[in-house]
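Below you'll find the structure, written out as structure tokens, and then a few comments.
All protein chains but one are shown at their positions in the complex.
Showing subunit A:
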Amino acid sequence: MADVAIPRAKPQMSEASAWTQLKYNRNWLGFWFMVPAMAFLIFFLAYPLGLGIWLSFTDTRIGRVGQFIATENYEWLWDDSIFWLSVFNTLLYTFVASAFKFAIGLYLALLLNEHMPFKAMLRAMVLIPFIVPTVLSALAFWWIFDSQFSIISWSLKQLGLISQNINFLGDTTWARICVIFANVWRGVPFVAITLLAGLQTVSPSLYEAATLDGATRWQNFRYITYPLLTPIIAVVMTFSVLFTFTDFQLIWAMTRGGPVNATHLMATLSYQRAIIAGQLGEGAAISSAMIPFLLAAIMVSWFGLQRRKWQQGESND
């Protein structure tokens, strides 16, 4: 096999030309295979990211080329209470929603991993929130939480539990609860299905062995399922946190950041300042301010994802 790639030096040929060497160089060939992917990533990821960071150091407005103003945008944001509110909102939104998504997702995954009737259908049903376009489900939630036509308010009134409509999206606390609820609803299938895939890689004989060793159902989970699932949990929760932190569609469709900026996330605030208000530089600065948080999340998962000692060594099969 290797003989093909490394031609033997023939006695009469004193030295291979640079071009010949290059022709047979596997790294050079490999480079060309990577070019399309690299071009794609540079054009659609690296360039916009670089441009965004550059814009955050300028006073660019829509329709007007900006001047380099160093960190003025950031200094301005530092004293902007709405910006800090959006940071707080984003962190709250991310932590609460991710925690619920993890808990409910894990519960559903464990449930779907059991033998039960209509298993395949139930698994398919769990995926529904994931399939529906985000904006459509956001619109549905918008109606569900509408101040006048909310089905929840209507039902509770019919049951005689409340006498007045709940102003779901008009009250700051309720609005936060509602958008977090919608996000959890949408995010659970991803967590559940991924964790279910992880659960199915655990050999049933491990549970049998543990049962014979005297483990209760809880101990089976605590000592077998959970430790074997941690690598998958690290991956799925990293993605979940990143998606939640950068969420835009749900909020924009449901509340546009209101009421009184109570549901403004960094992403929605950035959009509002950059596109609606036209302050591209300032909007870019808000977006760029998300980078440290996202890096921190990635670092956490990086360490979480490192191969555990028991995963090293030759394969188990």
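By definition in this document, a contact is a pair of C-beta atoms (placed from the backbone, for glycine too) under 8 Å apart; a residue touches a chain by one contact, two chains touch by 3 or more; residues count from 1.
Going forward, contacts and distances are computed from a predicted model.
Q: UniProt protein name for the omitted subunit, picking from "Electron transfer flavoprotein subunit beta", "Cytochrome bc1 complex cytochrome b subunit", "Sodium:pantothenate symporter" or "Sn-glycerol-3-phosphate ABC transporter ATP-binding protein UgpC"?
A: "Sn-glycerol-3-phosphate ABC transporter ATP-binding protein UgpC"
Q: Among A:113, A:165 or A:211, which one is in touch with the chain left out?
A: A:211
Q: Which residue from A:112, A:178 or A:224 sits in contact with the chain not drawn here?
A: A:224
Q: Give me the subunit A residues in contact with the hidden chain, please.
A: 203, 205-206, 208-215, 219, 223-224, 227-228, 308-316
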